[in-house]
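Missing here is one protein chain; the remaining ones are kept as they sit in the complex.
Right, chain A next:
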Amino acid sequence: MTFRPDPGTGPGAHARIDPGARTRIDPGAPPRAAGPPWRPMARMAARRALSAVPVLLAVTFGVFAVAALSPFDPVKAYAGQAGLTASQAHLDELRANLGADRPLVGRWWDWLTSALTGDLGTSTVMRQPVADVIAERVGWSVLLAATAFTLAVTAGTLLGVLAARRPGGLMDRLTAAAAYVLEAAPPFWLGLLAVWVCSVSLGVLPSGGLTDAGADTVTAGQVARHLVLPALVLGVSQLPWFFLYVRQGVADALAEDPVRGARARGIAERTVLFGHALRAGMLPTLTLIGSRVPELITGALLVETVFSWPGVAAATVQAATSVDFPLLAALTVLATVAVLVGNLLSDLLYGLADPRVGFDG
């Protein structure tokens, strides 16, 4: 690791009027460099992409191996009702056509090579190519997840700071208790309660779908109205974790010397809370954001189903209910990719936030 001259402490740097600027002497803070260290970051991303290859190979093979062990029969699934009356010769022909008579490794390799050319097979439940199903739906899932996550991060930060301000105080105890209850509450149950309160009792928000029934065009206003409840529920289900970490981080930072120094110099309490304690306390939390992708996917599976949101997570559940193997396999692999990207993002953020960690992982 090389230390660059820190432009933040050069001549003239102290001429700023901002009272917070001179007090940032946190020893753990990164030396302020000219910009992000792009090259080490790119090297790390490339290394991770390489190490993701065996993981993805293993996951795809595992998907096929589990299917081969299970009583699931692709021929019967493909033939559906007609399979009950079809002759054995006909079924055998179908089996040969589908390649289902070939050994496990051959089927896996076929799927993998055609997946690399963008052909993921055909979904039996949606009756269209799997790639099209994903392309149509992934945007809605990203919209929902991004809205929910923004909500969780914003509300979690605010509540965390408020709770940490007086550890053991009324606010702290109330919010922490609520957070533990919310963390234990299943998201599907929260979703149903939200439907009951907002849609059934008050009648102010739609209970599901993307647009009103009977509407044949998707307008931004309708989507926004239908987004409120699912995003709220998904956000609330992610909130406790974030809140508890911010609360802990800020409470720890409030007991440390920089904060004591800032308070001794008579800096306003709000600046101390948000400018000093939050900045120091948020670092470990921010870097964990990427590693929350699995929980976000878990929540999305349940919330999208409750609200009939037309995203990939709801499609996963439909694919599972009707044993649509091509779609289920593709979505499982897609989710794994999302988790790996999240982990990379988390490590990149960590390296950025704390240069001692670096980008060697």
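Just so we're on the same page, a residue touches a chain if its C-beta (ideal position, glycine included) is under 8 Å from a C-beta of that chain, and two chains touch if they have at least 3 such contacts; residues count from 1.
One rule holds in what follows: contacts and distances are computed from a predicted model.
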{"item": "Hidden subunit of the complex - UniProt protein name among \"Stage 0 sporulation protein KE\", \"HypC/HybG/HupF family hydrogenase formation chaperone\", \"ABC transporter permease\" or \"Arginine/ornithine transport system substrate-binding protein\"", "value": "\"ABC transporter permease\""}
{"item": "Residue, one of A:Ala89, A:Ala184 or A:Ala220, that touches the chain absent here", "value": "A:Ala184"}
{"item": "Residue of A:Gly35, A:Pro54 or A:Gly221 in touch with the missing chain, whole complex considered", "value": "A:Pro54"}
{"item": "For chain A, residues in touch with the removed chain", "value": "54-55, 58-59, 62-63, 66-67, 70-72, 168, 173, 176, 180-181, 184-186, 188-189, 192-193, 195-196, 200-201, 207, 244-245, 248, 293-295, 297-298, 301-302, 305, 316-317, 319-321, 323, 325, 328, 331-332, 335-336, 339-340"}
